[in-house]
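Next up is a structure, given as structure tokens.
With one protein chain held back, the other chains of the complex are shown just where they sit.
Naming follows writing order (A and B), and every chain is counted from residue 1.
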Amino acid sequence: MAFKDARRTINYGFQNESFKFKVSELSGEDINLCFQCGGCSSGCPLAEEMDFLPSKIVRMIQLGREEALDSETIWVCSTCFNCEVRCPRGIDVANIMEALRQLKLRKKYSHVSLDSLEKSKIRTLPQIAIISNQRKLSA
Amino acid sequence: MRLAYYPGCTLKTNAKSFEISAIASAKVLGVELVELTRWNCCGTVHALAKDDVMHYIAPIRNLIRVEEMRDEGIVDENILVTLCEMCFNTLKRANTEVLKDGEKMRKVRENMEERDPAYRGEVEIKHFLEVVKDIGWNNISNLVIKKLKGLRIIPYYGCLLLRPRGLGIDDPDNPTILESLIKSLGGESVEIPFKSKCCGSYHTVHMEQVASELSHRILSQAAEAEADLIMLTCPLCSYNLGDRQEEIKKSFKGLRTIPVVYFTQLMALAFNLPAESTGFSENKPDPTVILKNKDLL
Partner (left out) sequence: MNGKDEKFITIYIMGKKHMVPANLTIMKAMEYAGHQFRRGAGCRGGFCGACSTIYRTKGSYKLQVALACQKIVEDGMIVTQIPFSPADKKRYDIDRLKPEANTFLEYYPEISRCLACNTCTKACPQDIMVMDYVQAALRGDVKEAARLSFDCIGCGLCAVRCPAEIVPYNIGQLARRLYSKHVVGPASHVLNRVKEVNEGKFDEEINKLKNMPKEELQNLYNSRDIKV
């Protein structure tokens, strides 16, 4: 089992207060509450696919590191809320992931463009899959 | 009792058997599920950003329809019953948010069509499983004609029936509602560790391999537990675990076939309803072989 996140370190040194504020505001979560227990990451079913584990993303926000916006993690998260039920500090990490996605989507970025999907694939998918995919991953 | 019922898009296409079996088994329970008039797609997923009011419009519009039906005496309660767990979560979250936050309610109201009455905020969203639970497990048992004897069933919750805390219909750490239903129907509930882990959800659209891996973990645990069937409540889970199972087997050699059914189909079966009401012919993989083996069909 290879974790993409393995050995990736985050840049320390506080950077951007307004970014941190924006994420707190959009997510409604008090990011300072996180004490880096890693509970969210250990319960995350998609952790293996992430370039930064959920707890690392939270740490990046604490430090105002905007590169969190460029992580694969925010698009790999499936909003399953496993992190939410695990966090001992009452943080809903799924909300933080959504805030980060929104910050990208609101600047005309689409992670999954419908134009790039194969017709034959679309034919077999139930509406629920396409609708939710677009809601979460396209502008 | 007549209750307004919200199908959602997929119950009209891929998941017809879910709708048919639910309406038929509800009847046995004395509940008439009346399809919501002029319903629109709820959006399938919740809006999480705190300033995102736009995505509440679609779910709340449906709730206005419930109040209208109640006012017109078409249904008996200001309750909206859902079957799909994603619809359930989306509708319930939107309702909870606008009731909690007057500013959101105001914005949603202002952006509705002038012709529509304002949402009064009286509607309660219920998953059909909650309706079943309210009737009482003993009463359900008493209605069973054909016990699902010897049928080993995985109660698969998926994500949004239980989470986030406060919106889910049961304790997210230790849910029992599906297990109780299985027992009431005379079946055998089989535990797996991943009964409420994600199946891959909407990643199935553009990251098939990731979705396959996630679904495979659940399927392989079910196979290891020697289960006969997986029972679930979401058409997207059903697509990922069921419709795509053949595809998953190509990447994961040796995986045993495990049929996937909706909980309402097993209810219809236990209530001894005819084949039109169980709708097993639509499931992938085919569950009828195992059901015949167990003398249930």
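The working rule: a contact is a pair of C-beta atoms (placed from the backbone, for glycine too) under 8 Å apart; a residue touches a chain by one contact, two chains touch by 3 or more.
Every value quoted in this text rests on a predicted model; they were computed, and no experiment measured them.
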item: Among the chains presented, those that the missing one touches; value: A, B
item: Omitted-chain contact residue, chosen from B:Cys9, B:Val131 or B:Met267; value: B:Cys9
item: Contact footprint on subunit A, counting only the chain that is left out; value: 114, 117, 119, 122-125, 127, 130-131, 134-135, 138
item: Contacts of subunit B with the absent chain, listed as residue ranges; value: 9, 12-13, 38, 40-41, 43, 54-55, 57-58, 61, 111-113
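Following the convention adopted for this analysis, only the chains that are shown with their structure count from here on.
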item: Between subunit A and subunit B, centroid-to-centroid distance (C-alpha), Å; value: 26
item: Interface residues, subunit B side, partner subunit A - complex; value: 8-10, 13-15, 41, 43-46, 48-52, 55, 84, 86, 159-160, 162-165, 172-173, 197-198, 200-207, 210, 214, 235-236, 239, 243
item: Residues of subunit A that touch subunit B when the two form their complex; value: 25-28, 45-46, 49, 76, 78-82, 84-85, 92, 94-95, 98-99, 102, 112, 117, 121, 124-133, 135-137
